[in-house]
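Here the complex is missing one protein chain, while the rest keep their positions.
Chain IDs A, B and C follow the sequence of writing; residue 1 opens each chain.
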Amino acid sequence: MDVGVIGLGAMGSAMASKLVKAGHTVRVWNRSRGPVEKLAKEGAIGVEQPQETLQGEAAVTMLADDDAVAAVLLDGGVLEKARAGLVHVVTATISIDFAKRLEKIHSRLDLGYVAAPVLGRPDVAAAGGLNVLAAGDAALVRRVQPLLDAIGKQTWVVGDAPHQANLVKIAANFTLASAIETMAEAVALARRHNVDPGKLIEVFTGTLFAAPAYKVYGPAILNAKFEPAGFKLALGLKDVRLALTASEKSGAPLPFAGILRDNFVDAIAHGDGDKDWAAVSKVALRRAGLE
Amino acid sequence: MDVGVIGLGAMGSAMASKLVKAGHTVRVWNRSRGPVEKLAKEGAIGVEQPQETLQGEAAVTMLADDDAVAAVLLDGGVLEKARAGLVHVVTATISIDFAKRLEKIHSRLDLGYVAAPVLGRPDVAAAGGLNVLAAGDAALVRRVQPLLDAIGKQTWVVGDAPHQANLVKIAANFTLASAIETMAEAVALARRHNVDPGKLIEVFTGTLFAAPAYKVYGPAILNAKFEPAGFKLALGLKDVRLALTASEKSGAPLPFAGILRDNFVDAIAHGDGDKDWAAVSKVALRRAGLE
Amino acid sequence: MDVGVIGLGAMGSAMASKLVKAGHTVRVWNRSRGPVEKLAKEGAIGVEQPQETLQGEAAVTMLADDDAVAAVLLDGGVLEKARAGLVHVVTATISIDFAKRLEKIHSRLDLGYVAAPVLGRPDVAAAGGLNVLAAGDAALVRRVQPLLDAIGKQTWVVGDAPHQANLVKIAANFTLASAIETMAEAVALARRHNVDPGKLIEVFTGTLFAAPAYKVYGPAILNAKFEPAGFKLALGLKDVRLALTASEKSGAPLPFAGILRDNFVDAIAHGDGDKDWAAVSKVALRRAGLE
Partner (left out) sequence: MDVGVIGLGAMGSAMASKLVKAGHTVRVWNRSRGPVEKLAKEGAIGVEQPQETLQGEAAVTMLADDDAVAAVLLDGGVLEKARAGLVHVVTATISIDFAKRLEKIHSRLDLGYVAAPVLGRPDVAAAGGLNVLAAGDAALVRRVQPLLDAIGKQTWVVGDAPHQANLVKIAANFTLASAIETMAEAVALARRHNVDPGKLIEVFTGTLFAAPAYKVYGPAILNAKFEPAGFKLALGLKDVRLALTASEKSGAPLPFAGILRDNFVDAIAHGDGDKDWAAVSKVALRRAGLE
C-alpha cells in the first residue's frame, strides 16, 4: 500500500521500519529531520510537509497525546489537506473525548478513521511483538489490516467506533499500573517481614501471575532498575489521568486509579518523573521506611 | 511415611486422598465423622482422637484460620501430646503473629514445624495442581518433601522461618484480590463506554495478563457466576485483614488493601458474603450504576 | 465607586444588589436580560454590551468557571476593550492554571487583577454574610476594599498573587467536602450500630466540631434534605477536580480528594448530580446497605 507515517519517535520509527520491510511504499514526516533521514536509508520516502503523507491510501500517525495530535494535524489545517478517502490510522493513546472529536472531524472531511493504539514498548515494536488494539468501521479495519499486520504480531479488533480502542488501551495501562503498584506493596510488606522479595516475585511469576505484566515489572521493581525509561513515569501519570477522566465523564468510580494518581504525584515530587514508570514502586518502599 | 491429617474439609480431604494414593500410611481425624469414613474407604485409617494423628513421623493440618488451629490443637492440649520429633506441616492461612507464636510452641514441645500454605482451590487440589509455599528449617522441609510432593505439583521454599510462608501466602492472596478488583473497575469503565467487556478481558488474557489469575477470574466477573463459591468472599475479607494486620505490625502501608477492605465490607453488606470472592466485582459495577 | 458587574446568577445578583445599596454606581450586564431588569429596579444601570461594564474604576465578575470566564471575557475580545487601569475583581472559583493565565493577560492589558472568590452560598450572600478571600497587588486590593466590604462581611487577604486566593478557595471546598464525607461515614457507622445519628451529630456540633461546616451539613445529611441545591453536586465534583489538578501540577498527593472524587462520580451515576452536594452522603449509606 501507499502509506504515510507521521511521528517518528522511537515507536513511530520502529513502525515505519516494519512497514518498509513489509514492502509498502512509505512516506515519512517528522518535526525533526534526523529520523526521516534514517528511515530514508531503509527505503522510506522522506517528505517536507506533513500533508504529503496524507495523499496515499492510508496514513499512520504515532503522536504522543491529544495535544500533539491537535498541534500537528488540526491546528495548522494539515488534516484538511488529506486526500478524501484516505484511511487514517491513529496509534496515539488519546482521551476518549478527543477520540470522539476526531471521529466527527474525519467524518466531516470524508476520511476513514481507525484507532490502533498498541501494547508494547519500542523494543517490543522493533522485535515485531506489538499487540494492536484496533477499532473502527469493519471495512476500514480490513483495508488497513496489512499495515496492522506489518506493525504488530496480532490485531485485536475491539469495536466499530474508534474511541473504543482508546478505552481498551487506557484500561490496559490502568491494569498494568495496578499490577506494578500491587507488586510494590507486596514487596514492601515482604521486606518488612524479612522475606526475600526475589522469592516472592519468583513465586508470583511462576504461578498465578505468570504473565508478561509481572515478568517484566517484577524484576524491574526488585532491581530498582528504572533507567533508561521504557515508558516515562510522567507519561504514566498522564495515562492514569486519562482513566480518571474517562471514569468521571462516564460515571464509573475507579478507586485503584485514585491511589495510583497519588503515588505517581508522590514519585514526581521526589524527582522520578523521567524514570521508568515502574519507579512508582519506590513510593511504597519509601512509605514503609525502606529507602 | 507414617503421617496424620487433621481437618478434612474440601481441601484437607483432597490432600489426604493424595497422600494415600502416594502410598503413605495416613491417619485421619476430623471434627465431624463423614469425611473420615469417606477417606477410610480410600485406604486411610480413621482415628477417634486428634492426638492419634500426631504419633507418626509427620502430620499435616488443614484448618481454616488462627482460631480453628488454636481450638483444635492448642486449647485442649492436643499438640502437647504429639510425639517428640514429629514434623507438623501447617497448611492453614494464618496471621503472622499467630505463626510466630506457633514457632515458639513447637520449639518448646520439641516438635518440627513447617508452614506449607497452598495456592489453589479444592478442585485444583483434587487435580494435583496445587503450588505449595513452604518455609521452615531446611532439614525439616526436606524430610516432609515427599508429603509436599504428594499434595501439590510444585513446592516453593520461601524461607527458613515458617511465618515467611504465611507472609507469601497473604501477599499472594492480596495480589489476587487486587487483580480481581482491577478487572472489575476496568469492566465497569468499559461497560460505561459501550465497550464489550468480553473483548476487554479477551485482550487482557491474551496479552499482558495471560496468567491464571486473570484467566480464572476474568470470565467469572464477566459471567457474574459466583456460586458455588470456590473461595468465600467473607474468607477473602479475612485474608485482606491478615494483610492489613501484617502491614500495621510491620510498618508497610498497603493502600490497595484499604480499598479492597471497603469493597469486601460493601459486598457483605449487600448479602454476598457467602458467594465466591470474585463477587466483590459487583461493587464496582453497582457503584457505576450498572446493577 | 463606578463599578461594573458581569454575571447575574443568584450569587452575582446578590453581590450587585449589595453594591447598589452601598451607594456605588453599578453598571450590570448578563447574558439573559431578566436579572438585569430586576437590578435596574433596585438602582443599577443595565447595559447592552459586557464591555460597557469595564469602563469605570472597577468591575466585579461572577462567572461559573474557567470556561465561562473565557467565553464571556476572552474569546470575543471583551476584556481587551476594558479601560486601562480598571481593577478587575474576579470572584469565580477557577483553576490555578487559568488564574495564572489571567494574571498574564491583565498585566499585558494594563488592567488591575484582584481574585476574590467567596465562601458562602447565595442565601448567605443576600444576608451579607460572605467571607471574601482576596489576593492581588496590595494597592489594588486596598482600592477595591469598599467593594469587597459591600459584598461580604469580612475580607481575608491571603496573598499578593491572585491565584493564591483561588488556591485557598479550592482548599476550603476540599476541606468542606471532606467534612461532609467524614460525617457521612460516621453516620453510616452509627446507624449500623443502632446509634441514633442525630445524637452523634448533636455531640459533634456541640463539642469538637462546633463550626458552620458541621452545623450546616450535619442536619442536611441527617434529614436527607438535598433540594433545592445550595451548591450542586456536579459542581462539587468540578471543585474536587480543581483540587486534584492543583495537586498534580504542584506535586502534592491528596488521598482524601481521591476518595471524594469516586464518591461524587458514584453519586452522579446514581442520578444525584443536580442535588445539593451534601447528597454525596448517600453513597456512604448506600454502600453500607442503608438505602
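Just so we're on the same page, a residue touches a chain if its C-beta (ideal position, glycine included) is under 8 Å from a C-beta of that chain, and two chains touch if they have at least 3 such contacts.
Only a predicted model underlies this, so the values are computations on that prediction, with no experimental measurement involved.
> Which displayed chains make contact with the chain that has been left out?
A, B, C
> Would you mind spotting which of A:70, A:109, A:210 or A:269 touches the chain that isn't drawn?
From the options A:70, A:109, A:210 or A:269, the contact with the absent chain belongs to A:269.
> So that we can see where the missing chain sits, which residues of chain A does it touch?
255, 262, 266, 269-271, 283, 287-289
> Contact with the hidden chain only, please: which chain C residues?
Contacting residues on chain C, toward the hidden partner: 96, 119, 131, 133, 154, 156, 158-159, 161, 163-164, 167-168, 170-172, 174-176, 178-179, 181-183, 185-186, 188-196, 199-200, 202-204, 206-214, 243, 246-247, 250-257, 259, 262-263, 284, 287-290.
> If the hidden chain were put back, which residues of chain B would touch it?
Its contact residues with the unshown chain are 237, 241, 244, 247-248, 251-255, 258-259, 261-263, 265-266, 268-269.
The working rule: only the chains that are shown with their structure count from here on.
> Could you tell me which chain lies farthest from chain C when each chain's centre is the average position of its Cα atoms?
B
> I'd like the angle of the rotation relating chain A and chain B after CA superposition, in degrees, nearest 5.
Going from chain A to chain B via C-alpha fit gives 180 degrees.
> Quick check: how many Å separate the C-alpha centres of chain A and chain C?
38
> Can you work out the whole-Å distance between the CA centroids of chain A and chain B?
Between these chains, centre-to-centre, one finds 38 Å.
> Approximately how many whole Å separate the CA-defined centres of chain B and chain C?
The computed centroid separation for chain B versus chain C comes out at 53 Å.
> Out of chain A, which residues touch more than one other chain, so two or more?
If we look for residues of chain A contacting two or more partner chains, we find 247, 251-255, 259, 262-263.
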